[in-house]
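Up next is subunit A:
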Amino acid sequence: MPESSRRGLLFGAAAVSTGALLAACTSNEPNNARSDADTAPAADDKPGAPVTIGFAGPQADHGWLNAINENATSRAARYSDVTLEITEGSNDTAAQIGQVQTLINKKVDVLVVLPADGKALTQAGLQAMKAGIPVINLDRIFASPQAYRCWIGGDNYGMGLNAGRYIGERLKDKPDAKVVELAGMDNLELTQQRTRGFDDALKNYPNITKVARQAAEFTVESGQAKMAQLLQAQSAFDALWNHDDDQGVGALRAIAQAGRDEFLMVGGAGAKSAMDAIKADDGVLKATVLYPPTMAASAIDLARALGQNKGVGGMAELEIPASVTLYSAVVTKDNVDAYLPTGFS
Partner candidate 1 sequence: MAPEPPPLLTMDGIVKSFPGVRALDGVDLDVRTGEVHCLLGQNGAGKSTLIKVLSGAHQPDRGEIRWRGRRVALSSPSAAMRLGIATIYQELDLVESLTVAENVFLGHEPTLARILVRRGRAHSAAARLLARLGHPEIAPDRPVARLSAAQRQIVSMARALSHDVRLIVMDEPSAALDPDEVGNLSRVIAGLTAGGVAVVYISHRLEEIRRIGDRVTVLKDGRAVARGLPAKQTPTHDIVAMMTGRTVERLFPERLFPERLLPGRGGDGPADSGAAAPVLTAEGLARKGEFAPLDLQLRPGEIVGLAGLVGSGRSEILETLYGARRPSAGRVLVNGVPLRPGSVRAAVRAGIGLAPEERKSQALLMLQSVTANVSAPSLTRFSRGGWIDRTAERNAARAATRDLSLRPDDPDTPVRTLSGGNQQKAVLARWLLRGCRVLLLDEPTRGVDVGARAELYAVIRRLADDGLAVLLVSSEIPEVLGLADRVLVLREGRVVHTAPARELDEHRVLDLVLEGSATP
Partner candidate 2 sequence: MTQPAPTARRDAQPSAGPQNRELGGRRPAGLRADARNLSLLGVLAALIVVGGLTRPDQFLAASNLQLVLTQASVIGVVTVGMTFVITGGGIDLSVGAIVALASVWATTVATQEYGFAGILFTAAAVGLGCGLVNGLLIAYGGMAPFIATLAMLASARGLALQITDGRTQIVTVDAVLDLGVPDAYVLGVPPLVLVFAAVTAIGWLLLNRTVFGRRTVAVGGNAEAARLAGIDVRRQRLYLYLLSGLCCGIAAFLLIVLSGSGQNTNGNLYELDAIAAAIIGGTLLSGGRGTIAGSVLGVLVFTTITNIFALNNLQSDVQQIAKGAIIVAAVLVQRRTLRDSAT
């Protein structure tokens, strides 16, 4: 695990719509909220009882994690009834446990924890729950459901699935289509999940073959290096899925250096640079599948609802759900404007 904690891993995350949310869970259309039963008290912008939310996250050494922190703070700032106690980010498990304990001792009303390592922070989560402080577990899941009241996070498998589906639909009429995959760090489980989702989606399209896969390391440098090799290995192919938009910067550079443009490219995570390119539509990058850092904003919403004993707006239940898996939306030229504000750099 040192490898992953050093890198502050787990980037990318899946999901959804923008700050607008949970309600939109089943739809790719961000604004199409289903709100039939409107009887439950919902978290809304109306000020309620004051809530103090403690937030503990890892060190923001990567664009996506940085965006997580920003989403959490800016969301909290929007509510006059929310006080956010944010701790210094740390990738060190022991340090993070200490931070969670400090927040428990401060008797915050709700805890939001994005653990550096989900399994290792389980005890801290349990401790908070026992102390009567509900925990919103963000993205990296604790080992025991008793350690959190609600989990909210991205869907790595779904990310691969949607990337595969998008590519499949674009290529379904093309005989003998070839696809290439530029994966993220291979020693992380999330990379394996993304690849599995991608492969499962492609099974629905018998005309498509995945001809090559190389793993980069979520860095621009490795993205450039691995993509350059892939381009040399495959003289022509039809589509490329790149797991991570950060390493995608390097991949796009390699593509430009090789002077290639015969294929379409799909990114991952939802960086602003990728969305800008999709909007401009002047290169191979046509889409990116999200792992949205806005989940941190949603986690603040959920925490506030918990603190005020409300449910989720747009849902019939009196309480917030026990787990929320965000949808990995496909951002294309058609819908990019809606997502651009969530793009991180």
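Following the convention adopted for this analysis, contacts are C-beta pairs under 8 Å (C-beta built on N, C-alpha and C of every residue); 3 or more make two chains touch, one makes a residue touch a chain; residues count from 1.
Here is how the candidates were picked: all candidates are chains of the complex that A comes from, given by their letters.
On a predicted model such as this, the values are computed, not experimentally measured, just so you know.
This complex places subunit A in touch with one candidate out of 1 or 2, and it is 2. On subunit A, the positions that touch candidate 2 within their shared complex are 7-8, 59-63, 65-66, 186, 211-215, 217-226, 228-230, 232-233, 235, 246, 249-250, 252-253, 256-259, 271, 273, 345.
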